[in-house]
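The structure that follows is given in the form of structure tokens.
One protein chain omitted, others in place.
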Amino acid sequence: MWSKIFYAFLTLLGGIAYGLLLGGISRKITARMQNRRGPTVWQNFIDLWKLFRKKTAVSHGVMFYLAPMFRLVGGAGTFLLVPIVIDSPYLSNFSFGGDLIVIMYFMVLGCLGMALGAAESGHPHAPIGVTRGLSQMAGYELPFVISVVVLMIADKTATVEGIVRAQQGGILHWHLFTHPFAAAAAFISLLGMMTSYPFQVVLAPQEIAVGPPTEYSSTFLSYMFSGRSVFAMAKYLLFMDLFLGGAGSLLEAFAKTFLVFLWPLFITNVFPRFRLEQSVRFFWTWPTFIGLVDLLRISLMR
Amino acid sequence: MILEYFMLFLLFLMLALAIFAVETKDLLASVVAAGFVSLVASIVYLYLQAPDVAMTEAAIGAGLTTLIFIIAIRKTERYEK
Amino acid sequence: MAFFVASILLILIGLYAVLVKRNIMKIVIGLSLMDTGVNVLIISLGFIRGRTAPIVNVKDLLVNTSSKVVDPLPQALVLTAIVIGVAVTAVALSIVMLMYSKKNTLEIDEYKELKW
Amino acid sequence: MVNPIVIIGITLASAFFIGILQAYAKVWARVIFILTLVFDLLASGIVFYGFLSGELARPISVKIGGFPPPIGINLLVGKAEAAMAVLIFSVAFLGAIHWFVKGLPQPEGKAMVLFLLLSLGATGITFTGDFFNLFVFIEITSIAAYGLVASSRTKGALEAAFKYMVVGSISSTFILLGVVFLYKATGSLNMMDIAGKLLGGISSAVLALITLLILSGLLVELEVFPINGWALDVYQGADPVVVALLAGAAVKAFYLVFLKTAGFLPLSSFFSLALIFGGSTYLAGQFFAWRQRDVRRLFGYSSVAQLGLLILAAGFFLNSALASQSRLMIGAAIVLLIFNHSFAKTSLFLLADNVKGSNVEDWAGTLRGNPLFAFSFTSSVFSIAGIPPMAGFWAKVLLIFAIPRQYSWAVALILIGALAEVVYYFHLYRVASQGEGKEAGGNLFSPFVSSLLLVVSVPMVWGIFSRKLSIPLNGQVLLLLGISLGIYLLGFSRPLQWLGSLATLGYGIYVLLPHFKPDLSGFFLALVLFGGGALLIATYPGSKKLPSTFYPAYLVVVFSMAGVVLSSTWLSLFVFWEVMTWSSFLLINMGEGKKAAWLYAIFSAAGAYAMLGGIYLLPSLRIGVGKVPGLLPAVLISLAFLVKMATAPLHIWARDAYGESAHQFTPLLSGIMSKMGVFGTALVVVYILGVSSNPVFRYFLGWLGVLTAFFMTLLAVFQDDLKKLLAYSSVAQVGYILLGVALGTPLGWSASLYHTVNHFFFKALLFVAAAGIIYRVGTSYLPQMGGLIRRMPLTFFATLLAIISLAGIPPLSGFAGKWLLYSALIEKGWIFITVVAFLASTLAFLYCFKILHSVFLGQLQEENFNVKEVPLTVALVEVLLLLPLIILGAFPRLLLDPIDKVLSSLPGLSPAPIHYGRVMGAVTKLGHWNALFLMVFFAGSFLIALVFFAITSARIRKVGQLDVGYSGEVPRSAEDLHFGYGLYEHFRKAVGWLIYPLVTKVWKGIYEGINALAEMGRRIYTGDVNTYAAYVIALSIIILYIFSGVK
Partner (left out) sequence: MRKWLALAFLILLGFFLAKITSAFPFGVESWGVSKHYVDKGIEENRGSNLVTSIVVNYRGFDTLGEVTVLFLAATALAFLLATCRCRRRYERWEASLIVKAASETLYPLLILFGAYIFIHGHLTPGGGFQGGTVIASAVMLMLLAHFTFHPNHKALSTLEGLAGMSFVLIGFAGLIWGGSFLANNIIPLGQWNRLFSAGVIPLIYVAVGFKVGFELSGLITDMMKTIKEE
């Protein structure tokens, strides 16, 4: 049991690092798209170190103080519950802790903690950002849930390992190809989850100054920052396991997560920002109907 | 046999008086007609061998009822609109 | 037979007045006529042709009077019915007088507040 | 043994004597008047007791004038007649007392004579054994009634008297003609002598015609549907004391005569005649009263309707085709109905006499003015509407369960009528309890006494009938209910009442201890008693303002719930269910939401009567015995439970009832009472539907549950009142429980049972916290609160944990319910329902954040600056309810194991297929979840991160709430920075069309529709004498034509 914890800790550090790296790469590519050089790929690490070294930090109260912890623990928990390589003693992390339903609810823990901290910050922009985030979550959750239910019913299991095992045996067995519509719905809802560009209203830097964490600074912000990146990594891993047949080895995991990372990257740089009701209406129409196609197919097949 | 026909005539008279009592606009005339109906009825009772009833009908039906009606009309209106 | 027809017609005339006339005094008169009609009908029901009144004041009526006398019971009933009829009429007229003292009219249309 | 003739003789003599005396000595006249009434009451009481004690077996026949019956006149006095005499004279006595207190109408001597002769006439009608004598007594009663009605000082008295006189004369002419024809046809006038004796040459068709002539005369007096215009005018126009005597006693005497006539003159078509006229009068009376503005006319409609019900019962009673045992029950029902209706109506009319002004609005506030008025009015309304524990309820149950199966439409008719009755009576109740206390008139003695009789008769009636109808009511629960009513005596000081009720509850738990077995009822009993106790502790703050009836009603609700849970037959469950419903109605009515209480009353009554109909259709009354044919009983019975759970279409009462009821009562209402709905549905699914059979209905129930969850959560998101928001969320959570029960699989059931307990913990915690906050802040409107975390840290922490558990987020106990539910749904394969369930729980996060943000976080407003922490008792309860959320979060098996025992005790269900590995935690065929590991992981990593942060972080500088990055300017006040209003406006733009109040509009449409029907229907009473007379003639023609089969 202790060895599992040690290896899980290592993978967590690796995950944070890889997340920061991906973050740096995406900032680089966005800059290139706007034909400017953009910061170095390691910029995120530099920012993190800078924040970490700050001498003083401003706190608005107990909940404000605890919010970053919630955020980091929530992100880390979600990351560790998703197995990277399902059967290996090193890389299956804490997947024994819970199945897919547990993961879907654990994701919310991080967001809730951050939301409460932001709400106590006293700045009106923070709760505005939070309400937008929650409404948008209600939006993208529907297609995501449809695809997850399709997978669960199709593979007759609620665990990530079960779903990964169901996809073994070649590329054509990946759910991306066996359940294309469900995968499409999930990938569209991934955009909402990452609050990447068409659905960036939650952070909306120009409008509400990065939204919820607007009052956070120095060490608080560093925890927030690392929490955000590890949370992103968790989502990439989850999508890898659900739709891309999971990973046999660490290298394969890196490659596939990079692939999943590229998808929001392509979309985020070319789209303007939706208003919130537009995004909710979008999520509850197009991806939902796409998902329903597969849902009907599954219910008829059974 | 004549009595038989006389009775028929009396019954017919009674009905005619009753119709007159109902249709006339003058309440006093109507009340008097009703009184007559009672009187004729008491005569009919005699034919039907009911002397007690005949007396009662005459005294109460014709006498008292008509009196009460007239007193009531004195208190209200005499002519129906 | 004619008595039955006449009495029923008298009842119907009385009822006709109650159903159609708009004057409350005329209605009470109708009721009184109806009572008279009913009494005539009851007595004619109790009549037996060729019999004398149920007063046994002659010696020969003493023996098997049931074949010589008219049925006395209806007459006893009518006695009560007439008195009751007049009692009801008296109360009705007092109500009519009171109504007149309040509204100064005998027309039914004035007395329709209580409805629905 | 008093000879009945003495009663009539003495009354007559004293009437004449008063006629003389009133000219000389008024006082003596009054003394004689009262003495006569007392003597009559005692004498008839002795006669009745003679029959009761078995001293007199057969009815006694009293010769008058020395000649045996067919020759002379006789009095025929049986048990029913004696009881009727007692009833008449007690109503007369009460009316007389009321007159004396109010002041007799002048000249009083004559008024007393009329009053005495009216009651004499009524007694004469019941006693006489001779038809012509009956006609004479009918005339006596009628003339006395015309005189008394005409003499009332009220506005429409004369008009009413005239109409009554005209219609009365026509009806007595029919009766007179009928009697004489009867004499000619059968040769005798005596009732007993006539039965079936025809003189030669008379065909039975003619006898039928004659009987119908008499019956049509009697039906006019019995205020049958088309021709009861005169009766309504009399009830509206005459002096209430006279009306009380008429409606309370005289009409009942006519009803008894109607029964005797129909008995002695057997008519083959009498059954259909009674059904048609009784049923139509009953329905017409109930529905026409809806739009009624005049209170006395409303009571008139109700008493006409009750009479219609009696005629209906008479039809069944005299129907020889029925089994004698059920005819006996109907007889008992008739006696109860008459007793109940007479005294309730007397009390109501005498109350109406005290209220100045005759339309409904004038009654505003009368309930709060005078406790005596409130007691009389409530007990009378409850007994007429047939609500247990009153006698009216037993009458309805006896009547319904005696009607054979092929006439079940009659049962439906009775129940629908009863429901309509609840609507308009409780509309009046609502108006009466609104507004500030208005002091009703002075003389409340008589109405109080007559309603006291109703209440006093309750234990006696319960004793007799609960055994007869196989309704074994749990003795201990009855004892506890009695004690909790006793708490009212401590009314003078609220804290004492609080302590008293705590002691009673403790004693209750001690008494009911043996019942805590691990089966369904034991499970829910624990929830009810311990839950009720915990919430009772929290009711202390602010109880000064509560009325003294709060605590007794609270305890009655708790113990009646215990009764529901412990009952072994459906009928005893129904009795306790009704007691719970109506005591909770009283509690909701104590809040400021009177319309809410009214809506609650209607929906619960509709549910309850549907349930009674359902139970009627069940093969056997014992729960769980006998295979149930078809789906109708299940649907009907589950209706009552769905109403209590406020599932989708039946939910409109929930928001206001929860939102506006007394703050101390809402936790009990939402935390535990909605669970009774769950318990009931569980019974229906297990014992009537069968867990595995008819899946279509259960699938439909599942959809109902999940749609309720979805729409209520959506409504909660946009709600700005804290208690209403919590109300919607509570209804949504119960929706999940219904979904679990509907699944019917062991996993589904363990999910719903787990969620039931869990929901109680966090919902009661939220409501208790809300009550504390509202008690401190003074308002429940969210935008006016904010930043309370600084003043109420403990309440914030408790609410935070409750919210996390409500949202189902892993470490805490809420998640187990969600996990079990979703595993069950996927295992069962209800795909679409799973998707909607997931979406609904996601939406729940929205209002979770709204609660925490608007109340605790954000800016602390100026007016809330000096707000203190919630009072000690509320804090205590918060902690009490807080702990299980954490403990269960870590060790769900603490609750899942007892649930497994419960499941194994239910037929068709087995313990949930979960086996607990040490490492893998709870493992099912589908997935696994290790609660302890997650809790340890979360707590551990949280602590590590915190410690690491504390060591390495920079110096933390605490700043005030206005010190925010405000782009250069300095914010002036907390007001500008607080984002309290319209949190999800943009989300409403997107999904607003979903929460269009369609269902409320549908229910309102139905109500308006029936109102319009009633409006149109009651137009037939044009108030015109000629029309009324024409109706009488037309009706008699119809009766003569249809029921005698003459062509």
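Lettered A, B, C and D in written order, each chain numbered from 1.
The definition used in the following text is that a contact is a pair of C-beta atoms (placed from the backbone, for glycine too) under 8 Å apart; a residue touches a chain by one contact, two chains touch by 3 or more.
The model shown is predicted, which means the values in this text are computed figures rather than measured ones.
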{"item": "Displayed chains contacted by the hidden chain, counting the whole assembly", "value": "B, C, D"}
{"item": "Options D:V47, D:V77, D:A96 or D:I143, residue touching the unrepresented chain", "value": "D:I143"}
{"item": "Hidden-chain contact residue, picked from the options D:T186, D:T261, D:T745 or D:T924", "value": "D:T186"}
{"item": "Touching residue (missing chain; options D:S203, D:S910 or D:T952)", "value": "D:S203"}
{"item": "Chain B residues that touch the omitted chain in the full complex", "value": "50-52, 54-56, 59-60, 63-64, 67-68, 71-72, 74-78"}
{"item": "Residues in chain D touching the chain absent from view", "value": "3, 5-6, 9, 12-13, 15-17, 19-20, 23, 62-67, 70-73, 106-107, 110-111, 113-114, 117, 120, 124, 130, 132-133, 136-137, 139-140, 143-144, 146-147, 150-151, 177, 181, 183-190, 193, 199, 201-203, 206, 209-210, 213, 1026, 1030, 1033-1034, 1036-1037, 1040-1041, 1046"}
{"item": "Positions on chain C contacted by the hidden chain, ascending", "value": "1, 3-5, 8-9, 11-12, 15-16, 19-20, 41, 44-45, 47-51, 53-57, 62, 64-67, 69, 71-73, 75-77, 79-80, 83-84, 86-88, 90-91, 94-95, 97-98, 100-101"}
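Just so it is clear, only the chains that are shown with their structure count from here on.
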{"item": "Centre-of-Cα separation between chain B and chain A, whole angstrom", "value": "108"}
{"item": "In chain C, residues with contacts to at least two other chains", "value": "21-22, 96"}
{"item": "Chain A-touching residues of chain D, taken from the complex the two chains share", "value": "789-790, 793, 800, 804, 807-811, 815, 818-819, 822-823, 826, 829, 831-832, 834-835, 838-839, 842-843, 845-846, 848-849, 852-853, 857-859, 919-921, 926-930, 933-934, 937-938, 941-942, 945-946, 949, 952-959, 961-966, 977-979, 983-984, 986-987, 989-991"}
{"item": "List of chain C residues in touch with chain B within their complex", "value": "2-3, 6, 9-10, 13-14, 16-17, 21-23, 25-26, 28-30, 32-33, 36, 39-40, 43-44, 46-47, 51-55, 70, 75, 78-79, 82-83, 85-86, 89-90, 93, 96-97, 100-101, 105-107"}
{"item": "In the complex, chain B residues that touch chain C", "value": "7-8, 11-12, 14-15, 18-19, 21-22, 27, 30-31, 34, 37-38, 41, 44-45, 48-53, 56-57, 60-61, 64-65, 68-69, 71-73, 75-77, 80-81"}
